[in-house]
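Shown here: the complex without one of its protein chains, the others still in place.
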């Protein structure tokens, strides 16, 4: 069972309190009707499925119920960081992020 | 290839079994192949075999980052069945089942395909409706599958608890008699041996770093840990790692990889005659020829390549098994392990062409790839050889995610209302 830091509660808690919610930073288009079928497919279905640091969403469903973002290494399953929904995608190449 | 038979075993017994030859050579890569298959699991090795046997294409290499058969082929619970709902799925899996039927003889390798019957339990009215829909659909598709009352289910599988007081009482079951299990490693080994005997190179411990494309966009080969290997065509059949490999060719896939756990008990004398699946409580069980209860669970919730998986899910799976088969409470778990399964949005596979010329893909089998092995391999080989899909895999395109023509078995099973 993973340990996850909720950026809203500022607590590190067991996975049982959280629900995985898929890849992060896939924003719903402002006006979907303007999208081609290919673009709409990409939004709906195409996922990066990265091996390594993966930007993803979790929901603290049995806690504050907020959705938030996380970077997790999908090889070790270890969380590198978590941050609030709406915050910009962190740049992992910076030294702070690397820590 | 030394032909295997009881006679050969007896003959070798007299000479200390010195006469057996290696089942496949450990090949070093040539400069170029007509076809390179990435991923030496049952699907990839099988495709190489069918390319050689059915299409006469023998200048083929199967490349794997590890040992052949070391991925999901060697990590699954070996359930084989074809009682799927949609015509497309039923045809594909039934094609596989037909091939399973004679596979031992065809490969001259006993893959121990055991038609012991697969029973799917219904635990509520909704399950009953859903499975009866399967039974009716299968019947008209010529796929065997029949409906059993709780008492009939118990007669077929005596350890089953059909008490009406159970938390999830058994309200009936769908039974496919032709379905069963097979020895997973033997499938990979059998295909490897038969493919190698037809000239296919099997290159192990050789990670593919990238798929290389020429100026016209078409595939030219693969960069590997052992250098560049040229290829006229490349087929990726790398299960959980398919996204990673395809990404190198610039193709983004509708796939996510999840951990899937399975476990076995200590071995016991025959007690469990068939395969039982319960989607409602998420547990799948059979007994191996060695005597171990082989138990599968659902996927963990997050994407992962760690092959670890958590304790809570295993606790739930074992609890579910003990709920349905309470006599197994004092049995002991011997070991549990994890695999990585690649899942598509509609839970059905993708077998076919890609936007890149001469690049083919076979993936997205989720938790159900083993049963499809010969069918997937056979139709993939056809697609690679002819450049066009076989009618059976034609619906399983990558393009369906654009058009919306999904083959959604999971959605069709729907959810309790």
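Note that the chains are named A and B in the order they appear, and that numbering of residues resets to 1 at the start of each chain.
Here is the rule we go by: a contact is a pair of C-beta atoms (placed from the backbone, for glycine too) under 8 Å apart; a residue touches a chain by one contact, two chains touch by 3 or more.
As a working rule, contacts and distances are computed from a predicted model.
The UniProt record for the undisplayed chain lists the protein name "Sarcosine oxidase subunit alpha", from the options "Protoheme IX farnesyltransferase", "Sarcosine oxidase subunit alpha", "PTS mannose/fructose/sorbose transporter subunit IIC" or "General L-amino acid transport system ATP-binding protein".
Only one of the listed residues, B:32, B:98 or B:408, touches the absent chain: B:408.
Although one chain is not displayed, its contacts with subunit A can still be listed: residues 1-3, 14, 19, 21, 27-28, 31-33, 35, 37, 40, 44, 57, 59, 61, 65-67, 76-78, 85-86.
Residues of subunit B that touch the chain left out of view are 4-6, 8-10, 12-18, 20-26, 67, 69-70, 74, 87, 90-91, 102, 104-105, 108-110, 112-116, 123-126, 128-137, 139-142, 159, 166-169, 183, 185-186, 189-190, 204, 265-271, 287, 289-291, 306-308, 310-311, 314-316, 318-323, 326-337, 345, 400, 402-406, 408, 410-417.
The rule is short, and it goes like this: only the chains that are shown with their structure count from here on.
In whole angstrom, the spacing between the mean C-alpha positions of subunit A and subunit B is 30. Residues of subunit B that touch subunit A in their complex: 241, 243-244, 247, 252-257, 301-306, 308, 310-312, 342, 344-345, 401-403. Contact residues on subunit A toward subunit B in their complex (touch as defined above): 1-2, 15-16, 19-20, 22-23, 37-38, 41-42, 44-51, 54, 56, 72, 74-77.
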